[in-house]
Each structure stands twice: as structure tokens, then as C-alpha cells.
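Everything on this sheet refers to the single structure shown next.
All protein chains but one are shown at their positions in the complex.
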Amino acid sequence: MSKRYLIRRLLLVVPVLLGTILIVFALVFLTPGDPVARLAGNKPLAPSTYNEIRAQYHLDQPFVEQYLYYLDGLIHGDLGATFTGRDVSSIIRERFPVTLKLTLGAFAIEVVLGLILAVVAAVKRRTLLDSAILVFTLFMITVPVIVLGFVLQYVFGVKLHWLPVAGIQDGAASYILPSLTLGLGLAASLGRLARSNVLDNMQGEHIRAAIARGLPRRRVVGRHVLKNSLVPIVTILGLDFAYLMGGAVITETIFNLPGLGFSLIQGIKTQNGPMVVGLVTLSAIIFVFTNLFVDLLCARIDPRISYE
Amino acid sequence: MSDPVLTVDDLHVEFRTEDGVVKAVDGVSYELGKGEILAVLGESGSGKTVHARAVLRILDMPPAYITGGRAMLGDVNLFDLDEADMREVRGARIAMLFQDPHTALDPVYTVGDQIIELLRLRRGISTREARAQALELLQWVGIPSPEGRLKAYPHQLSGGIAQRVMVAMAIALDPDVLLADEPTSSLDVTVQAQVLELLGSIVKRTEMSMVLITHNLAVAVGLADRIAVMYAGQLVELGPAKAVYGDPKHPYSAALLRSIPDIQRRDERLPAITGSPPNLLNAPDGCPFNPRCPYATDVCLTAMPPLEQVADDHLSACYHWDEVER
Amino acid sequence: MRGSLRVLVVGMAVTFVAAACSSNSSGGGSAAPGQQGGSFTYANCEPTHLIPQNDYESCGTQAFQGLWTRLVDFDPTTYKPVPAQADSITASSDGLTYDIKIKPNWTFHNGEPVTAQSYVDAWNYAAYGPNAYILNFFFDKIEGYDALNPSSGTPKTKELSGLKVVSDTEFTVKLTAPFSQFEYTLGFDAFDPLPKAFYQDPKAFDEQPIGDGPYMMDGKWQHDQAVNLQRYPDYAGTPGFADKITLAIYQGDAAWLDFQAGNLDITNVGSDHLNEARKSYSDTLSEEPGASLLYLNLPLYDPQYQNPEVRQALSLALDRQAVMNAILVAEKPATDFMPPAVTGYREGVCQYCQYNVDLAKQKLADAGGFNGTLTLNFYADDTTLEQAMEAVATQWKDNLGIDVKLNAIPQNTYFSGSSPIYQKKMTGPWWDGWTEDYPSIQDFLEPIYGANGGYNTSGYLNKQFDATLNQGNQQGLEEAIPTYQQADDMILNDMPAIPWGYIGFNTVHSDNVTNVVKVPGLDELDLAKVQVVGASGASASAS
Partner (left out) sequence: MSDDLMPPPESEVKPQSVIEAIALPTGGKQLTLWGDVWRKLKRDKRFYVAAFLIIIFVLMAVAPFLFLVKDPSVCPITDSALPMSKAHWFGTDILGCDYYTRVIYGARTSLEVGLIVSSLSIVIALTFGASAGYFGGWVDTVISRWADIWFSIPTILGALLVLTLFNGGGPVLVSLVIVMFAWPDMTRLVRSTVISGKSRGYVRAARTMGSRGRRILRRHVLPNGIAPVLVFAAYVVGSSVGAEAGLTFLGVGLRLPTISWGLQLAVADTRFPEDAYLMFWPSLFLCLLIGAFILLGESLRDAMDPKLFGGDV
């Protein structure tokens, strides 16, 4: 991998992000409705109030100018404000840690559980344990997040009182159930994929050669098989990480977590342009950079991968 | 012959699949003396590779199972060992050399990583010591500027160099027996000779014994003391290399010999063995070679010929061994 | 939101409650003697602002209920205004000028005295157009409002000419036209006083407001998590019982589960879980009529709906109670054009709100039937409402043979200026609701059905009705009520809309608290009255 390649990749980020922002901006702009009038429900907002608020948010300007205003603000680090007057950047700052913690929790479960399931199933392939893991993972992948979330919440929160039901007031404990809700499905998905990957690599000639050299099986699986299976796994993990950081809308709603995903839903429902654009842009940025990171990581893992 | 280093006795390996049971190795026996090179010759699917993997117990189970026989390393039947003891045998007593060095080397670790890992784990020495030994080994197998190669990834090496690395790893623990499974078939012709020469010199210098698995009769004749010919999982002929080459006693061996181009007879068309290798799922009754055999008679269709002594140290499994002509 | 999405949605779409009181000095003061101390948690939602003049939804007003003491509260049985922070409110004989005396020696939570100036400054600030405060329009009846909100350009003055400070504890309000119910409107948070600290930094104030109520902020507003309150020790009114109150912020169904798990002391129960609450929490469940009326608004500009008999038939064909048993559990069938917790409400006067299929069929036949498909509009994104609308459609289909099509409209467009509702381009009935700004019958008549009503979207025009309302507006506070009722009678017969029902204000609470009561006339919990069981009283200062 050359430095030039890295620079080129970074430069490519710019048009992609501009395009993303433009698309999201257009979508929000095109959405019919009047976010300002909505502030007062069906009570008549005073015309002076109404016009003043619209002017404050450049809503009285044509689309292109609104877009340019937004880009101008963005360059200066200003993500705009919500129609209730709060800075989008401060909302993001406030909610980012919530989503980050949730993501890290879910991600940890995905990585640890997913890889354990994969390796165990692969090593014990075609045994009862393998079949059990396959059935379990299939179930975890298919069960809707809504259902899993509610069931976990009800069983461990309401019935057993082991863990908090909702909110983030109980610190780390608050994140356990939501992380499980997200992480179990991802772990199962990763587990299935990684299992076939690990199996495939276990049949590789170099693994047979390593065994033939008398290396302990545990080490062969743990070092050689795993590292060889890592490229597709890391790729999936990267996508999942970006997806999680985009905000797990449903999970955050179920568990009352004030994170990015919930803000986005609120933003969309209240037609809060700056908030929606800010959040989607953020998730696109995270996505693009996670992808880049994953590519770099893959090249480190497998020296055969090279970028021009 | 002195006490054999490795004795393979009536080895049976089956593949159990949904399609049926395949007898991939069906009663193979031979003895390997100290410092001896035995070539196991056969087409792909003849069971020559499977038998070697069975000896080292590195078959994929399932679907492959060792269903009978013994593999005696000295006084020890390898098939009686538990997995931990067997691991001690691998590499240190019996090593294996693989066909394609690029697939047999782990692509995501450097050459150095892999050799040092082997030495550290099996010799119990420090990384620093292992590194020094690794350099020594690479030098020993004739790799120029070994320091640089240690840092190289397998895909950065040529086939010849990579196979030399594999040789280095195979002999790193001073094994008694080297199972070389088609060690040159993936290499360029010019390199093949070099690697074969290296193997020959190693056997000479270390008194190591070697089973050379190959489909190439010329390779076998050039290097081996004795040749064992396998067909459809069975040993059909076993004898001194010169004898098998000069006076084959099995029609299959004879057919193989005829298919080698001979400089003296360049005017003739090269005869191929007619017919195709048997489908082991439903092998023919009697001698498995009978559909392709020009000497086949009724008896060949009903009963498998036993492996009989036909000359000094020369065995053949053919009712018509005395009719066979080169 | 309070327990269910639906309530929030209704709340937002309808508009939010107004006035409230803090119970201390007035009507609701019949609290059982109890000890001060302890703390409790109540499920609330995320306010848009914590500045009373800039917030118009129930999440905020619930917080203001503890943070401020409004000028007036409402009587728990008649719902008439009773002075709270006000000492007295007197209208001039022409009904144009109101003289407001406030109670002396009250202080804000930062120690600053509450004076007449605190009120006047706050009102001026909110009425000043460029400040763009949401409740700006609440001041439009006061003289000088137009000067602060010119149709174009910057206003030349920043003060309402109708406001005059007489002394530290007295000021006068001059209206542009007589309005008998003005005193009711003073129960709304738009008329709360603001301390000087507000003007220095309104943004910071929004994060940690300083009011004059029984409770003060305990730390900053934790967005989307909680608003924490603690008892204000120097409160001049009747102090609250609990030492600390957490208004926990929920956004989904989590509050109900959290309550079941025992993590919440008090929560409201909406339609979705009321049946379960009636079963499992019957001993602490309280169901009281709330302050909104839900109705099906009608496009009277469409010839199809101009015959009153069609409208009567549509109303008669609805088995409201059946839908409320199954889906809208927290609602009760309407029997008037307003909910019960309103001065002037009369039980059972809506004869066409009964379920009478035979009469409905007959009325529709008399009117010549219904042509084509009826489009029933409602706002999207509310599963329970969607189910209810499906049930309504089925009833019209089954009972009147009308083919009904459902049309869900996004909430953003529902009440926007360009919405077909305001453009008078609706093609069928639409789900609507009205939450009172003050508990007077007038608030459910004039804004919706008056010729100049701010929310007359049906296009209803009845000169006699308007004249009667106007007559009521000129009269005194109490004598106006029967006049308004006469106007009510006119629309009860004319059915310009189909009254549906009113939502209950329903709460359940844990064993940790007692005396969980609603603020009379408003959809708010009376925070100061809640007593924590086993509170030691050690910290009691009490009056």
C-alpha cells in the first residue's frame, strides 16, 4: 500500500460526502410539510413568530442557497440548529457517547461471541454441538430486533429485576440489554459466516502442513486458521461497526437510549433538516472512514492484498 | 536390509461418503530401511497421497478413516498413539513435504515467522536462538541471502525458493522419515532437478529415510532405491528401482513406462494407457486394472491377484506377470 | 407522551394544555396531612424548552407545574379560575381593563423578588415578534400587540402599550376588545413571570430555568434523560411534600415496562396498557377526564357534507364505546362538544353522539344517501390511531353502506400552512382534536367554529352562533357561561363536526407514594401534592 493510494482514498472521500449530503439535503427539502407551523400543533402561530423562525433557518430561501448555507456552516464546524433552538453539534456531542457505548457493547458481543461460535462450530463440525450452534445462530439472525429487545427487557428487567429496563441512568448496566439485543444477532450472523470461513481455511494445505509439522492443534486453529479467515471477518465487522454507529434506531427506541439513532427518528418526524442532515452525514463519515480503516487493516492481515 | 525404520502393514483407508464407501488405500504393506529412498508411484487417485497422510494421521476425518493395518515406527504402532504422542512424532520423527509450497506455506505469516514458530514450539528454544537456527537451515538448503528471505511472505518467493523453505522446515527437527508428496510437480522443470538433487543430498548426508510420492517415473527412477507402484489403492508392484524400470512385472507399470518419451525411440507415437482410471465407488471385480489390461483373462475378472514374489526383492500382483513386456 | 406514543401525538397535533396551578393556595388544598421528605420519579417526556413563553406542549408544562406558580389555578369542581400567585384579578365594568394584584414577598429561586415588573417584562419579551417565541399569539388580545408584530419590518417599540405597572405588586392589562374569559387564560404558562437573570442569557436559562414555584431545578436539564427538581425552601405558598422529584424522560413504551419493573413511582397510562392497568393495578389506578376533545372534523365546503343530516348520520352510525373498549381504551365517548373538565360542560346533551344505526340510516336516506367513496384522513405514524380509524371505517361501511378509504397524512404536513386542512381542500372527514388552553366552554367553541376562529378549518359559518359568542365575550366571567351554552346548543344540532371522545388523564403509582392527584382543569400531575410513604419529615420546614 502506498502513501499515494492513501491520499487518493482520502481525496475520494470528499466528493462522496458532498454527494451524500446533497442527497440527504434534497430528501429533507423535498419532504412536504412545515416544520415551523408544526411547533404549535393546530393552534395558530403568530405570523410574526412564524416568519421570524423561517428566516432564522433560511427556510425562506431556495434549495441551492439552503444547501450552500449548510456547507458554509459545515466548513466552519457549525452543523446548524434544531427548530427548537438547540445546536445540532451540541446534541450530537451529547448523544454520541451513548451510541458509542452501545456500539462498543454490541460490537464486543459480536466479536467475542461470534468468533467463539464460529471456531467451536468449525472445530466440532458435523457434531451435535455444531448443529446446535447453527440452529441457535439461525434463530438469532432471524428473530426481529423488536421482539428480542422486548423479550430481553421483559425477562431480565421487569420479571427478574436483574438489569435496568430503560434509560442510561444506571451506567454500564444500562447498556447490557441493548447491547445484547443488537449484538446477539450480529454475533450469530458473523458466527455463521466465520464458521464456513474457518472451515474452509482449516482444510487449507498450509494448515495440514502445520499439523504435519507437529504444531499443537489449538495453536494452528488460533493462529493460522483464524488469521487466514480474518479478511472477510474484518470486512463484515467494519460494515457492522459503521451500521451500529449510524444509530440503532429501533433498539435505542425500545430501551429509551438518547443516542444518535433516536435523534434521527425524532429529526425525521419533526422534519428537522439540520439534525437529519447532520446525523446522516456523521454516519456517512463514520462509514467511509471505517471502510478505509478496514481496507488498511486487511492489507496488514493479508500481505497478498495490495492496493495500487 | 537392517531393521526397517518404518513398516506399513496392511494399511486400509476408507472414505465414507453418502455416495458410498471408497477403499482409497486397500491393504498396502512395505518396509522402509534406514537411509533408503522408496518411490511410491501412481496416478492421481491411486491412494499414494492418502496412504502417506494416513501414516502421519493428518487425513480429514470425516470422511476418511483408517480401518485397518499398522504403521510401525520402530517398535511403535503410530495408530495406537494418542493425539499428544502423535504430535511429538510429526515433524520430529516423520516429516512431510508437500506438493505446492505456495499453498503449504501460510500466506499471512512471513517465512521467518513460520520457521521460528516451529523451532520455538518443538525445540523449546528462545526466539533469538530459533532465528539463528532458521538462518542456518535456510543456508543449508541453499537459499541465498537468507536474512532477507526470513522477512519475506510466501507469495514473494519463487516456487523453487519456497519449496526449499518447506524442505528446511521438514528437516528442521531431524526426522527419521521424510514423506515427500510430489515435491516437485508444481515447480518449473529446471527447478525440479535442483530440488530433487537437494533431497538426494539430504538423504545422503543425514541417513534420513524418504518416501517419495510421485506420478513421474523418471523422478522415481532417478532418485529412488526401490519403487512401489500403486493402482486403485493397492500396491501392484514393489521392487528395486532398476528392476522395475528395466523389467516391470506388472502390466500397469509397463504401461507407465511406455508412456515416458524415450529419446531412442523418437520416431514412434507415444502410447497412452487406454481407458480411464477406475471409479473407486464401483471398482470392477477381480483385478482393478482388468478393464485396461491387454493381458486380462477370465481369472482377472473374478479374483484379485495376490502380491507375490516374482524375483529377488521384487513383488508383483498379477496373474500374468511373466508375460509382461516393457 | 406519557406512557404511550398516541397520547404524545394527540397532544402535539392538538396543541397543548395551558394553564395549570400548583394547588398550593387554592381549591385543591384538601391534601391529607402528611410528612414532608423523600423523593419520587414520574415519567415525563422531553420538553422543547423550559422557558414558559416558548414551550407549547405537555412535557414542558408538566415541568412548569412544579417550577412556577401561575397567576390563577382552577377550582376542582367548577373549573373556575381561583387566584394562585395573583392576589386578586378585577375586571373593569367595560370588560377592557384588568387590574392584577399579586401576592407580596414572593421570590424566585435565586432570591430575586417577584414583582409586577417581573410579569410585565416577561410578557413584553414574549409578545415582541423578532424574539419568535412560540406563545407570542397568547398576547394578541392585549393592546399594543400589533405594534410589536408589524406585518413587515422591525417593530418600533418593545413594550405592549396595554401593560402598566402600578406598584411592585400591581399592574393593569388593557385589552383591545372585551373578553369575559380573560381571567381563565391567565392560568397558562405564557403569563408566568421571569427573573432578571433570564434576559442576561436566555439560552442558559433554558438549561436551568429559575421560576417562582414550589420546586426549583436540581442541576441542569439532562436532555432526554431527566429534569430533576428539589423543593424550594423559601417558597411563599404551600410547600410541596417530596424533597426531590425526578421527571424522567421517556420516548417510547419503556415507561410502562419501567413502572412494571418497579423503577418508576408514577406513570400515565394510555390506551395501549389501560386494560392491563385496570386488571393489575386497580388499587392505584386513577382515571380522570382530561382536557382535550377528539373529533372528526368535516370539510363543510364540500357539498357532500353540507347537509346536517349527513353529518348527523355519520355521527349516529359510530359505536364509539365499542372502539374504546377494544382500541382507544383511555377515551370516553363525547356527550358534548367539550370534555367534562371545563366550566359550562353539560353531560349527555349531544343527541347525535349516541349510537343509533336505525336513525343514522334514516337520516342518510332523508339526505339522499352518500355518493362515492368517503376518504377518512388521520395522521400517520400512530399505530393505535390507525387501528381505530380502520374500525371507524368498518362501522361506516357496515352501518351505512359507505365505501371508506383510509388516508394517513404525515404529521409534518397535517397542520402545516400548506396542508389541505388549512387550504380547505380536504375531501373527507379528518381526525382532529382540541386541547384547551383554559378550561372554559368558550375555548371549545369560538376558535373552532367561530367565523374568525383561529382554527375554523371546516369552514363553518353561522352568524347567529357568532353573535351569541360575541355576546358572551362582552358579559362577565360567570354570566357568560349560559350564553356560550346557547351557542353550543346550535352546533349540537348542526353538527359541524363529529365529536368523538375525550382522553382520560390516567395514572398508576407505586406503593412508595400516595396522594397522586391531577391538577384541576389541566392535564398535569400535581407534583407538590404527592407524598412519599415513610418520609421521615425530619427535613420538614412546612408552614
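Note that the chains are named A, B and C in the order they appear, and that numbering of residues resets to 1 at the start of each chain.
Quick note on the criterion: contacts are C-beta pairs under 8 Å (C-beta built on N, C-alpha and C of every residue); 3 or more make two chains touch, one makes a residue touch a chain.
Owing to the predicted nature of the structure, the values given are computational and were not obtained by experimental measurement.
Which of these touches the unseen chain: A:59, A:116, A:249 or A:301?
If we include the chain that is not displayed, A:249 is the one touching it.
Just name the one of A:96, A:150 or A:293 that touches the chain not displayed here.
Here the residue in touch with the unshown chain is A:150.
In the full complex, which of C:97, C:306, C:387 or C:427 touches the chain missing from this view?
Hidden-chain contact among the options goes to C:387.
Looking beyond the chains shown, say which of B:45, B:146 or B:288 touches the absent one.
Residue touching the absent chain, from the options given: B:45.
Among C:409, C:426, C:445 or C:477, which one is in touch with the chain left out?
Of the candidates C:409, C:426, C:445 or C:477, C:409 is in touch with the missing chain.
Need a quick check: the contact residues on chain C for the chain that isn't drawn.
4-6, 253, 257, 260, 272-273, 275-276, 319, 322-323, 325-327, 380-384, 386-387, 389-391, 394-395, 406, 408-410, 413
Take the complete complex as the reference. Which residues in chain A touch the chain that isn't displayed?
Within chain A, the residues touching the omitted chain are 12, 15-17, 19-20, 23-24, 27-28, 30-32, 122, 125-126, 138-139, 141-147, 150, 154, 158, 192-193, 195-197, 199-201, 203, 229, 232, 242-243, 246-247, 249-250, 264-265, 268-269, 276, 280, 283-284, 287-288.
Keep this in mind: only the chains that are shown with their structure count from here on.
Edges wherever two chains touch, nodes for the chains themselves; is that graph a line, a ring, a star, complete, or other here?
line
Write out the two chains that share the greatest number of C-beta pairs in contact.
A-C
Give the identifier of the chain nearest to the protein's overall CA centre, each chain being represented by its own CA mean.
The most central chain, going by mean C-alpha position, is A.
Compute the distance, rounded to whole Å, between the mean C-alpha positions of chain A and chain C.
Centre-to-centre distance between chain A and chain C: 40 Å.
Take the average of all CA coordinates in chain B, do the same for chain C, and state the distance between these two points in whole angstrom.
One centre to the other, that is 91 Å.
When the centre of a chain is set as the mean of its C-alpha atoms, what distance in Å lies between chain A and chain B?
52
Using the touch definition from the top, which residues of chain B touch two or more other chains?
Not one residue of chain B touches more than one other chain, so the list is empty.
Once bound in the complex, which stretches of chain B touch chain A?
Against chain A, chain B makes touches at 53, 56, 58, 60, 62, 83, 87-92, 95-96, 98, 100, 103-109, 117-118, 121-122, 153, 155-156, 166, 169-170, 173.
Which positions of chain A touch chain C when the two form their complex?
Chain A residues touching chain C: 31-35, 37-50, 52-53, 56, 84-86, 91, 94-95, 153-154, 157-158, 161, 164-169, 253-256, 258, 262, 266, 269-271.
Which residues of chain A touch chain B in the complex?
Contacts found on chain A: 126, 203-206, 208-217, 219, 223-224, 227-228, 230, 301-304.
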